[in-house]
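Everything on this sheet refers to the single structure shown next.
Complex shown without one protein chain; remaining protein chains in place.
Up next, chain A:
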């Protein structure tokens, strides 16, 4: 099996050890289960009985790519392994791929057709495939004479849409000509992406200058910011959010003339807290950051979606009306069974 592509089955302990040892020798050392569990398949190339190249895919993201160039043309094994990963994903009808890599490998990926979305001092995020950030931006609705308008942007998961979100949008809508509300696209929350999107739309329907759009793969997605959905060390959150912030600053904001990004203060979530700090560090001066204090109810409780999800789990629906706009309350009343069923099945409700 010299220089042929083979499947590596990582649940075989011996294969797993060979694989980890090989990657460790190349400086890739993070084998936490939350990273490795997400892997859908792993390919490798052996020379004799020695592993000389490997690469994996998790969803539409390439991971753990490592290549030894000893004795062969520089880059040839890298091309072979990336090529095999792309073909395999295409067979699975996955046509839009991302890779999150060390900055020094960005060029190698650009050489095989990837386009860089953003990079920081340590890492880079690239994409390839049948759609790109340019296609995404082209499809977003615009208003007449947008370049001369005051435009703001908000990114929210809205799991679900609360009076707190509503308050944030209202502030922005009052101070700008147009407000884009980007709803996080990754479907890893109690409320599905379609439900969250619809509730944001309904909850802002009366605000005529608000445009609700799907955040796609480019804002707080599994590709740009996996730590939003998985418990992760602070340092890594910083790396990821830096790229997320730079994509917003360099690609999204200029295309839509967004001059201000609105954030809610985040007293309860550590990850979102770091994200907000990074946004304040990275976005200005190109994009101003405006922080709006958390909305509280009349009796002083802070409005959070976390509290709403807990109330659903505990069947304490009386408390919800104070936290939610009527559209969200109605939705929860109508779909209570299915929401509680998702929680019972193990949907995490304490994250974001």
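Rule of thumb we're sticking to: a contact is a pair of C-beta atoms (placed from the backbone, for glycine too) under 8 Å apart; a residue touches a chain by one contact, two chains touch by 3 or more; residues count from 1.
By our rule, contacts and distances are computed from a predicted model.
Student: Among "Glycerol kinase", "Glutamate transport system permease protein", "ABC transporter ATP-binding protein" or "Citrate lyase acyl carrier protein", find the name that the UniProt record gives to the complex chain excluded from display.
Tutor: "Citrate lyase acyl carrier protein"
Student: Out of A:80, A:276 or A:304, which is the one that touches the chain we can't see?
Tutor: A:80
Student: From the listed residues A:112, A:137 or A:302, report the one that touches the chain absent from this view.
Tutor: The missing chain is touched by A:112.
Student: Where does chain A touch the missing chain, residue by residue?
Tutor: 73, 76, 79-80, 82-83, 86-87, 90, 95, 110-113, 128-131
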